[in-house]
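Presented below is the structure to which this report refers.
A protein chain is absent from this complex, but the other protein chains hold their places.
In order of appearance the chains are A, B, C and D, and numbering begins at 1 in each one.
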Amino acid sequence: MVGSPVLFIAIPLLAAFIIPLLGMIWKESVRILPGLVLVYLLTLSINLLGYVLDNGPIIEIIAGWTPPWGINLVFSAFSGFLVTLMLFLGLLVWIYSYRFKRNVDFEPAKKYFILLMMLITGSVGIVLTGDIFNQFVFIEIVGISAYALTAFYTGRDSAEASFKYLIMGSLSAGFLLLAIVILYSQLGTLNMADIARNIHTVKPVYKITALIFFIVGLGIEAEMFPLNGWAPDVYSQAPGPVGAAFAGIVVKSGVYAIIRIVYTIFDIEGAFDFLVIIGLITLLFAETAAIKQIRMKRMLAYSSIGQMGLVLVAFGIGTEAGVFAALFLMFNHAIIKSLLFYAGSYLVFNSKEKYINDVSGLGKSMPITSFLFALGAFAIVGLPPFAGFWSKLYFLIAAADSGMIMIIALILIVSIVEIVYYFRVVNKIYFSKKEAHVVPQRPTFNALFSMIVLGLIVIIIGFFPDLITGILHDASRDLMDKTDYINNVLSITH
Amino acid sequence: MEEIKSKIIERIKANFSDAKNKSYPGDRIDFSVNKETIPSILFYLKDEMGFKHLSHITCVDWLEENEFEVIFIIWSPLEKLKVFVRTRLDRDNPVMDNIDVIWRQAHTYEREMREMFGIQFNGLEAPQDFLLEDWEGMPPMRRDFDTEGYAAETFFERPGREDAKDVREILTERSGEIVPDFAKKYSR
Amino acid sequence: MMNDKNSQKIVDIIQNYARLHSLFVLAYGTGCGAIEIPPTMTSRYDAERFGIRGAATPRQADVLLITGYLTTKTLKRVIRVYEQMQDPKYVIGFGSCTINGGMYWDSYNTIKVLDKYLPVDVYINGCMPRPEAVIAGFVKLQSLIREGKAEGAKLYKDNLEQYRENQKKVIPNWVMPEYNW
Amino acid sequence: MEMIHLILIIFLGGAVLTYFAGKVNDILRDALFILSILVPAILFFTNVNPESYIDLSIAGFNMKWGITHFGWIFSLIVLGLGVIVSFYAVSFMKGRDKVGSFYFNFILSIGAMLGILLSQDFVSFFIFWEIMTWSSYLMVVYNGNQVQKIGIKYFVFSAVGAYAMLMAIVITHSITGSFLITDLIAVFPQLSNQMHILIPILFLIGFGVKSAMMPLHVWAPGAYSNTPMAYTSVFSGALSKMGVYGMVLIMITLISHIPEGHWFREVIAWMGAFTAVLGTLWAVAQDDAKKLLAYSSVAQLGYIITGVAIGTELAMLSALFLSILHALFKGTLFMAVGAIEKQTGTSNFTEVSGLIRKMPWTFLASLMAIIALAGIPPLGGFVGKWMLYESLINSNHYILVIMIFFSSTAAFLYCYKFLFGFFLGQEEKEWAHVKEAPALMVVPMIILAAGTFILGAYPGLILSPIDAGMQAIGFEATQGHYWEMSVILNQWGDQVVLQPIVYAIFAIFLFFFLFLFFKSRKNTRYVTTKDISSSGEVPLEHENLTFSQNFFQPFLRAVEPVMRRQIDKYYNEFGRGLEAIFDFGRRIYTGNGQTYAIYVIIFVIILLFFKNNLFG
Partner (left out) sequence: MEPILYKVFGAVVTIILAFVVGMTYMGLSRKITARVQNRVGPPVYQNFLDALKLISKKTAIHHGIMQMMGPAFFMVTSIGSLMFIPVLNDGRFFSNLNFEGDLVFLLYLMVFGPLGMALGAGQTGNPNSAIGVTRGLSQMVGFEIPWVMALVALMIQYDTTSIVGLMEAQSASGTWLVFSSPFAFIAAVLAMLGMFRYSPFDIVGAPTELASGPVAENGGKYLFTMMSSNSIFAFVKLTLYVDLFLGGADNLIELLIKTFAIYLIPMLYGLVSPRYRTEQAVRYFWGWPLFFGFLAIMYAVVF
C-alpha cells in the first residue's frame, strides 16, 4: 500500500488553495502544479487499484472516528476504478487546456485551474466517501466549481447557463438534504454502510420518500430525464475541456452516487425498474432532441445525456452482467465523449455561432482533428472494431439475458437516431463544401496529444477489450456484493 | 354588325391617330397604319378588342411605288369580324418589327416573307432556311425577279419546247387585257 | 463454273426473273402524283399481283418512283435516296413534270429534265398518269429488266462526274457523303 | 500463427500501409494495394482448408474461425472478384483524389467480407459485418457533397439491419449461452414458437437489407450508383452476396428445422419475386447506367432470394449459382460503366452513344455479361435461371414462376437499353476522341465475361463445389456424379445436355457470321452512322439522331399503375412523422430556467404520487 485515499481529496483541495499563492511567485506554476498533482494522484490511484484488486477494499477512517460515527472513505474496486478514470480524464483535461486559448493569461488560468482542482476534488470525494452527508458536501463543492466554470467565458449566455445550473443545483441540494434528513431522523446515522444495514427497519413510506428525494437530488448531476435541462446550455457555453470534464467526471460522480444509493443503501426492488424506465425516457428524449440540434456542442450534450440514460438502463438491469455493461458504457462514454468534445470544440473553434454546418469541409484543412472526431463518432455509435461496440454488445447481452427484448429493440432504434446525427456531422466534415467564413484552427500540440491518446485508447480497447474487462468485472462484482461492503466498512477498527 | 364595325373603327381611331380606315362591305374592316404602329395596334386589337386569331400575314410588292405592303389579317371569333391592318415599307430598306411575341404563328409567315421578299423583321430568330435552300441573290417573289430567265439559265430544258410562247402572253392576247409597260419589261 | 459465260447468262436470267417479279418500290411523293400510288396498290388496280410492293426505306427498295415535280430542294433528297439504294436499282419518272417540267416549266425552283440528274429507266407520261399508266410503266420496266436493258444504275456509275456536275449546278451547298459503289 | 490470423492481419495491415504509402509514392501504393488483396487470396486458397477451425477468446466471448465448404463458395466470389477488380481499380483510380481512402476501404471491406465467411460465431460475424458496412459506407460517400443523403440512407438501413441482427444474436445468446452458429442451429428446433418467428425475422431483416430485399431495398439504387464504379463491382457483386450467405446459412438452416417454417419461406420467396419484378421495372425506367445497373442488381438479388427461400436442393443450387454468376456479370457491367465513365466523363445514356467502334473490348465484355444477365442459353445465366424455374415448378410455386419470368423478360428491355445506350446508335463527333480504356481495365472485364461463358459451357465446374457446400449445411447430395459430366438432371427425368447445345449454337452462329462477313467483305465498306436513310435528309455533324430520351416510354405507360407506387415515398412519410416526434423532443428542452425548475417539481410530485406503483 503506497498511499491513503485521503490524499485524493486532500491534495487537489490543497492544490486549489496553493495555486494562487504559488502564482504570485512564479506565474507558470499555475499551469504546471495541477498537472503534477494529477499525475501524482493518477499513479497513486493506479497503484491503489492494483492493491485493491488483489487485497480487497481499503477503508480509510478520517479523524479517528470509526464507522458508523465517523466519516470513512472507501477505495474499493468499483470506486477505485471510477477514481482512476476520473483522474485520467482530469489529467487529459489539464493537458488539453494547458494552453487553451482563453486561459493563456495569468488571471483566467489561475481561476480556471483552481476551479478545475475543486471540481476534481468534489467528484473524487463523491465517489470515495462512505457518508451521505459528506457526499452532500462534495456535491456542493462540485456544484459551486461547476457553476463557476460554466460562466468561465464571461458573457450573457454563459451567465444564463450558469444561472440555470445554479437554480437546478440548489433545488437538488434541497431535496438531497431533505432525503438525508429523513434517513437521519429514522436511523440516526449518516454512514452508508450503517444505513444499508438497518434500512429494512425503516417504514416503506419514509424509505421510498427518501429514495425519491435522493433520486431527484442526485439525478440532476446524473442528467436524468426531466432534471437535465441545465446540461445542453452548460455544455454549449462552457469551454470545450470543461464540457469534457463535465461529461467525463461530474456526471460519472452523479451516476455513482445514484447507483451507490440504489444498490447499496436501499433495498427496494422497484428502484431498478425505475432506473430502467427513467433511463429509457432520458435516452429517448435526449436522442430525439439531439437530432434536431444545429449547434455542435448542444448536439454533443444531448448525446451525452442519452448515453447516461443508457448507463442508467444498464444499471437498472440489476444483474452483474448489467453492472459490468454499465461500467463499460461509462468508461467508453468518458473516453469517447471527451474525445468528441475535444475534437468538436476545435472544429467549431472559430465559428461564431458554433453551428454544425460550420464544420463543413474541414476534413481537408484539419485532417487529424477531423479524423479523431470521426473515430469518436464511429466509436460512440458502437461500430466495431472500436471500443463502443463492446460495451454495447455487453449491454445488449445483459439486457437479453434478463428478458428485456422490447427494451433492446427500443434502444437499438434509438441508436439508429444516434447514427443519423453523428454521421451527418462526419459527412459534413469530410464531404461538404467548406463554409467560406470559417477559419480552421490548428489544435495546439498539447490538445492534439490528449486527443490522440484518447483516440488510441478507443482503437486499442476496440481490438483488445480484454485489457479492460478484468477490472470491470472486479468492479461490478464489488458493487453487487452489498453485504461485503457493509461488513468491510463496519468491521473496521483502528 | 355595322354598329360594331363602326364602334371598332372609332375606338381604333381614337387610340391610334395614324390609323386610316377604308370601308369595305361585309365583315371586313381595313386600317392602314405606319409601320411603327403595327405592334401596338395588333396588341390592342388582340387584347382589348378580342381579335384573338391571326389568320395570315401577307405582302404585296408595289413595284411602281417602290414599296412593300405588309398586310396582317386577324379575326375575332366573338364578333365574327376580320381586320386587315396594312402598312407600307420602303422597298429599298424593308425593315419592320417582328410580332411573333403577339402570335407565335407569325414566326412562320415572317420567315416566309423574309425569304420570298427580303423583308427584314427585327429580332426574328430562325435557325435555318425555311422554304428555299441556299438561295442567293434576289428574293424570288419580288416582281423584278426574272423567273423565266433564271429558270432558263439554271435548269436544263427538254428539247422541243424552245418555241413555246409565254403562257401569259397567250392569255393576254386571248382576253384582250392591256399589259402595262413595266410588266412587259419583265416578261419576255 | 462461274466464270463460264453461259452459266453466267443462266444466272443472270434467273436473277432477272426474280428481280422483275419482285419490285420493291420506294415511292418518293414529291408532288401531286403521290396521290395516284395508293389506288395503284389497292383493290381495283392491285399492283401487288406483279410483285410490286412498297418499301419503307431506300436500303430495301429496288425502284425509286419519283411522283411529280422536283424542286431543287427535293432533288437533293431524291439524289440522296437514290444513292442510298443498293444495286440493282431503277428509277421511274412519273408525270410530265419529271419529263419536261410540265406546268412548272418556267419556275425558279423546279428542275425540268430529271434524267440530267438521275438515270431514269422509265418515264410515265401524263399529268397525272392514271394507275393504269403506272402499271403500264412498271410492265415496261419489267420487260426492260428481262431484256437486261434497265442499266440506269450502271449509267449513273459510269457518268457520275457528269451527273454530279449537273446536280451541283442546282444544289449549291453540296454536303453529302461520297457515292462510290 | 494461424493462417487465418495472418490473412486478416495482412488485410488490416495492408489497408493501413496502403493508405500511408500514398503519402510517399503512388506506384508503391498501387503495388501495395494489389498485393494486400492478392497475397491473402493466394494464401487463403492454398493454405486454408475448409472445415478446420481455430478457437479463440476475446473479451470473454468464445469465437471460432474457419471456413466451411459452404462459405468457401462465397469466398470464391469475394476474393476472386476482389483480386480481379483490384487490378481494375488501380487503373480506374489513377488521377483521382482520395485514392488512399478508397484503397483503404476497398481492402478493408474485402477483408471484412472474408472475415464474415470465416466467422463461425456471431460476435466475430457481427464485427466483420459492421466493418464491411462502414467501409462500404465510406465508399458510398466517396463522391462527397451530393451523396450525403444517400450515404446516410445506406447507413441507416444497414444499421437497421445490423441492429436487428444484433438483437437476434443477443437473444440467441440469452437462450443458448453461446455465440456459435452451430449451437443456434442445434438448439433452434427446441425453442418456443415465439422465438421460431422472432429470431428468423430479425435475421431476415439483417440480411435482407444487405441483399436489397423488397421493402428494404431503397438504399440500394443510390448507393450502388454513387460509389466509384471500381468498388461497385465488388459492392453489388460480392458485398450484397453476404446477405445471401447469411440468409442461407442462418435462415434456411433454421427454418428447415421447424415444421411451421413453411409460410415463412413463402413470404420470403414472394418478397424476392416482388423485388425482382419491381426492381426490373424500375431499372427499365432509368436513364443513367449506374442507376439502371443498381436496380438491376436489386432485381437479380430478388431471384436469388426467391431461390434461397424455396430452399429445395435445386432451388438452392440455382440461387448459389446465380450468386456467383451475378458477381461475374454485374462485376463486368459495373466495370464497363466505370471504364465508359472514365473515358467519356458521363454514364448517362442520353448523353453518350455509339461507342462500339471506340471501345470494342468493353462492348464485347458488356455484351457477354448482358447475355448472361438476360439468361440467354449459350452463357451461364441460363443454367441458373433454368434451375430456378425447374425448382419453382417442382415445388408448386406457379405464380412465382410467372413473376420471375415476367421480370426476366422485362430485363431484356434494360439489357438492350444498356447496350444500345452506350455502344450503339449514332457515333457523335463529341465522342470521336474516345479511346478504349487502358488494358488494366479491359482485361479484368474480359476475364470476368469469359467466366460467364465458361460457366455456361461447363456449369459443373462450379456446381460441384456448390453441391459440396450445400451438403455441408445439411442438404442432400444432388446426384453428385452428374456434375462432372456437365449434365443437369431434370427432376422429371428429362435431360438437357448443355455442352452439345453450346457447341451447336456456337457452330451455327459462327457459320452465319462468317458467311455474312466474308461473303460481303470484299465489296462492302463501312459507312458512318450519319449515313442512314432518314427520308433523304443528310444529318449534319451536330444533329444527333440517336433515340435515347424516354426510351421505353410506351412500356412504362403500360405499367404506369405499378410504377406510381414508390416505396421511397412511404419511407419519406415515415421519416416526416419521426421528424415531428423529434421536434417534440426538442421542444421539451425549452432553454428556460424556470421551466426546468418546474420540471423538477413536477417530477418530484409525480414520483411521490406514483411511489407505490413504482417502488412498492
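Operating definition for what follows: a residue touches a chain if its C-beta (ideal position, glycine included) is under 8 Å from a C-beta of that chain, and two chains touch if they have at least 3 such contacts.
A quick note: this is a predicted structure, and the numbers were derived from the prediction, not measured.
Asks: Among the chains included here, which ones are touched by the excluded chain in the whole complex?
Replies: Looking at the entire complex, the absent chain's contacts are C, D.
Asks: Tell me which residue among C:8, C:22, C:159 or C:173 touches the hidden chain in the full complex.
Replies: Spelled out, the listed residue whose C-beta touches the missing chain is C:22.
Asks: Touching the absent chain in the whole complex: find that residue among D:13, D:215 or D:377.
Replies: Residue touching the absent chain, from the options given: D:377.
Asks: Could you pull out which residues of chain D are in touch with the chain that's been left out?
Replies: For chain D, the residues touching the absent chain are 354, 356-357, 367, 374-377, 382, 385-386, 389-390, 393, 398-399, 401-402, 405-406, 409-410, 412-413, 415-416, 419-420, 423-427, 490, 492, 494-497, 500-501, 504-505, 508-509, 512-513, 515-517, 519-520, 523-535, 545-547, 551-552, 554-555, 557-559.
Asks: Tell me, which residues in chain C touch the chain that this view leaves out?
Replies: Interface with the chain not displayed, on the chain C side: 14-15, 17-19, 21-22, 42-43, 46, 48-51, 53-57, 59-62, 85-88, 181.
As a working rule, only the chains that are shown with their structure count from here on.
Asks: Leaving chain D out, group the remaining chains by who still touches whom.
Replies: Contact components excluding chain D, positions unchanged: A | B, C.
Asks: Between A-D and C-D, flag the pair that has more C-beta pairs in contact.
Replies: It is A-D, judged by the count of C-beta pairs in contact.
Asks: So the centre of each chain is just the mean of its C-alpha atoms; given that, what is the distance between chain A and chain D in Å?
Replies: Using C-alpha averages as centres, the distance is 44 Å.
Asks: Provide the C-alpha centroid distance between chain A and chain C, rounded to the nearest whole angstrom.
Replies: 97
Asks: Residue numbers in chain C touching 2 or more other chains?
Replies: Residue numbers touching two or more other chains: 76.
Asks: Hey, how would you classify the chain contact layout here, line, ring, star, complete or other?
Replies: Its topology is that of a line.
Asks: Pairs of chains that touch, anyone?
Replies: Pairs of chains that touch one another: A-D, B-C, C-D.
Asks: What part of chain D is in contact with chain A in the complex they form?
Replies: Within the complex, chain D touches chain A at residues 58-60, 123, 126-128, 130-131, 133-134, 137, 141, 143-145, 147-148, 151-152, 155-156, 159-160, 163-164, 166-167, 170-171, 173-174, 198, 581-586, 588-591, 593, 595-597, 599-604, 607-608, 611-612, 614-616.
Asks: Give every residue of chain D touching chain C within the complex, in rising order.
Replies: 523, 525, 527-528, 530-531, 533, 535-538, 540
Asks: Touching chain D in the complex: which residues of chain C?
Replies: 28, 57-59, 76-78, 80-81, 84, 175-177, 181
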